[in-house]
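Got a structure for you, questions after.
For this depiction, one protein chain was excluded, whereas all remaining protein chains were kept in their positions.
Chain lettering (A, B and C) follows the sequence in which the chains are written, and residue indices restart at 1 in each chain.
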Amino acid sequence: MQGIIPPLITPLLDQDTLDTEGMERLVQHVLAGGVHGLFILGTTGEGPSLSYRLRRELIELVCRQVDRRVPVVVGITDTAFVESVDLSRHASDHGAAAVVAATPYYFPAGQPELIEYFTHLSKQVALPLVLYNMPGCTKLTLTHQTVVRLMDLPGVVGLKDSSGDMAEFHRLLEMTKAREGFDLLIGSEQLLAESVLFGAAGGVCGGANLEPRLYVELYEAARASDLTRVRQLHARVMALGRAVYEVGSHGSSIIKGLKSALACRGVCSDFMAEPFHRFREPQRAQLEQRLRQLDDESIAESEVRA
Amino acid sequence: MQGIIPPLITPLLDQDTLDTEGMERLVQHVLAGGVHGLFILGTTGEGPSLSYRLRRELIELVCRQVDRRVPVVVGITDTAFVESVDLSRHASDHGAAAVVAATPYYFPAGQPELIEYFTHLSKQVALPLVLYNMPGCTKLTLTHQTVVRLMDLPGVVGLKDSSGDMAEFHRLLEMTKAREGFDLLIGSEQLLAESVLFGAAGGVCGGANLEPRLYVELYEAARASDLTRVRQLHARVMALGRAVYEVGSHGSSIIKGLKSALACRGVCSDFMAEPFHRFREPQRAQLEQRLRQLDDESIAESEVRA
Amino acid sequence: MQGIIPPLITPLLDQDTLDTEGMERLVQHVLAGGVHGLFILGTTGEGPSLSYRLRRELIELVCRQVDRRVPVVVGITDTAFVESVDLSRHASDHGAAAVVAATPYYFPAGQPELIEYFTHLSKQVALPLVLYNMPGCTKLTLTHQTVVRLMDLPGVVGLKDSSGDMAEFHRLLEMTKAREGFDLLIGSEQLLAESVLFGAAGGVCGGANLEPRLYVELYEAARASDLTRVRQLHARVMALGRAVYEVGSHGSSIIKGLKSALACRGVCSDFMAEPFHRFREPQRAQLEQRLRQLDDESIAESEVRA
Partner (left out) sequence: MQGIIPPLITPLLDQDTLDTEGMERLVQHVLAGGVHGLFILGTTGEGPSLSYRLRRELIELVCRQVDRRVPVVVGITDTAFVESVDLSRHASDHGAAAVVAATPYYFPAGQPELIEYFTHLSKQVALPLVLYNMPGCTKLTLTHQTVVRLMDLPGVVGLKDSSGDMAEFHRLLEMTKAREGFDLLIGSEQLLAESVLFGAAGGVCGGANLEPRLYVELYEAARASDLTRVRQLHARVMALGRAVYEVGSHGSSIIKGLKSALACRGVCSDFMAEPFHRFREPQRAQLEQRLRQLDDESIAESEVRA
């Protein structure tokens, strides 16, 4: 679990039909960008909104296409323990490398209950388990005190933190740096640069669906402690976020923006699973224009560098 | 959708095995208490924590046993639209009377997105649809403005409100009283008395798993505007809550308390689905003692009345 | 502490000048409506937004005008303990009957810290102390467990609950009914009817600034267990709320609506203290129209009754 592992969006033709050609183009696109792994069925992948049948189909499709060139990591976050375990078996059977699980997200559970939950889950899943802190969606936080309790469980290999709480991430970095085989991945791409500069193993960056190479280069620059280059690439990550994530007004704007941008670039369909719906006009036109502007800036920049 | 419709707990033998005998005893127990309907796979029923296989088995079991003596209402709340629709078909096939759906609960959706979601859902579910406001678990509120937009959709027959926000419930009562065929049910049993006094159609009261007749009598007293009796029975509902729901310290204490109390009384198993676990000692002993005290008070009261 | 005690708005000419004539007309208006007490410098009175000089001036003005015909209750909620105590002395010196204090509201304090705070405060304030639960503004809740710890402190005479959590209010009613000299007042006027039906001592209803007699009559009907009349008057309270509180979109709409309505009726100025500002057009016109409609309905109703 090192480097840039994009949380792939899930291209759909309708509520329960995968856009398989779009998915294949997307996988090819990010692999061409040099990413170090793939994460499917996460938040960006609308995992919890998809039928189990479709989730299984997607696991098979991606594992077959990737064919172990990079690790495939599969989201199994669920409110039903039994379904999470089943999905982990399916992932294992088709060659995935690890599974990722956030807390169950219907009932508000206490930290001791979460410790029990992950202890039991880690015993039953069929693959190495990455913990996932995603309070924005689960409304439960894995505190650093809880992570310390969980990180020594057999089979637990890391934590993906999408809390956006960088002070807490620093606490986790301090607490886990002596723990071999437990990696910290940052979920917020705006925090990728500093996370890697201060010791994170990598990032699960949504924007890498769109511009995989940018995030790979930023990761490498940070690993190399090349601050000048880090600042330059970080500025570009911020610009991409402004262009793609801030159209529309609800929390769903990030995934909508990514899907819309990928559709603009001809990669795949922008259909979304309920409760969301793709951007319609005028948001779609807005996004297209911002994307064009972003490309122009990028070309201008390359020319300056060349 | 009138009267007392208990949200049944789901008796389990283990993570994925129904306690069918316990379930049958429970159904018999609440029917004997005179309830007007049954609600399965709700929050109290740990619906979102159960495998789909088990949810289907439970629907079949309860519908068969009840055999249309009272309406069976089935919770289909899910983050995956396709699974909600599928479950509604299964419920319809086996003779359920209606389905209940809260908002999807992983992504934080905006009110316009929720309006679209329920509009689409109401077209695809196979049975009359009861909306369900449950912000404590879904972290999304159905505002009264949104309910007004949804209440005229074909197939939408009511709202169960478990927000605990009684001022908002009064707004809903005012707004829907002229709307034939749209019923309001209150989810908090502490608010049953006043809800029915001011026009609600009934209540979905967890405590009715344990003492169904108490809630039925309170409902009837409120319908009859018998304030003296309402106050007396309401006091007993409060006492039951103090005895059963306030052992333990997490949000899960209500369901744990109910299951534990039903096990004490020999009705069914108290096994809980992840992420929760049944009360162990000393909570179990505490609950047993409180329950005994509650029974003693009840006997004393009956004797006074006799 | 019994009956209807309106939380008076504070009429202002500018940021630091009292509209003394408006204030006098307002006091006369609510006294004429038969209210049982007056509450100044509460949330509706914009207490925390006013300079200490103005708060003192207001205390003097109102106490002098009321001249002990009904009890005057003074809000001393503050983040600075010393200022709260000082204000209580000023209130005592001018003949106020009691003070009301919510939790300090800058730092997020724990329940044990709040218990210490109120213990110390109750020893130092110069008048009987009413606790005030107002989580919507203070973001701290006085739990029923905490209230039980506080209700036996010397000098503590009651609790005003504006949490809107009616289930918790029922718990408080149960727990305090045997405690002589400790009264529960409800803050949400939509909950006045049921609160008094189930044992509350009265209500601190913002709408009573506008229509004092309506709330007094509802209180009396509830005390007399006259359900038919309670339902009729409660419906009118709901109608007033729809007319006056739902113009505008921020949390400040209730106070803005009240001040604007009082200005429409010629009682006093609608100037507001920072961070708020009076309604401008088109909200002002909207409110005027709704208010006219409300009056028309009221006249029609009276004619029917006559």
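Just so it is clear, contacts are C-beta pairs under 8 Å (C-beta built on N, C-alpha and C of every residue); 3 or more make two chains touch, one makes a residue touch a chain.
Treat the numbers as computed from the prediction; the structure is a model and nothing was measured.
The shown chains contacted by the absent chain are A, C, with contact judged over the whole complex. Checked against the full complex, the one of C:49, C:232 or C:283 touching the unshown chain is C:49.
Contact with the omitted chain, checked across C:137, C:153 or C:264, is made by C:137.
Considering the full assembly, A:238 is the residue among A:32, A:238 or A:300 that touches the omitted chain.
Although one chain is hidden here, its contacts on chain C can still be listed: residues 15-16, 43, 48-52, 54, 79-83, 86, 103-110, 112-114, 116-117, 120-121, 136-139, 249-252, 273-277. Contact residues of chain A toward the unshown chain are 164-167, 170-171, 174, 188, 190-191, 193-194, 197-198, 225, 227, 231, 234-235, 238-239, 241-242.
The definition used in the following text is that only the chains that are shown with their structure count from here on.
With centres computed as the average of Cα coordinates, no chain lies farther from chain A than C. Taking each chain's centre as the average of its CA atoms, chain A and chain B sit 36 Å apart. Computed centre separation for the pair chain A/chain C is 49 angstrom, with centres defined by C-alpha atoms.
Multi-chain contact residues, meaning those touching two or more other chains, do not occur anywhere in chain A.
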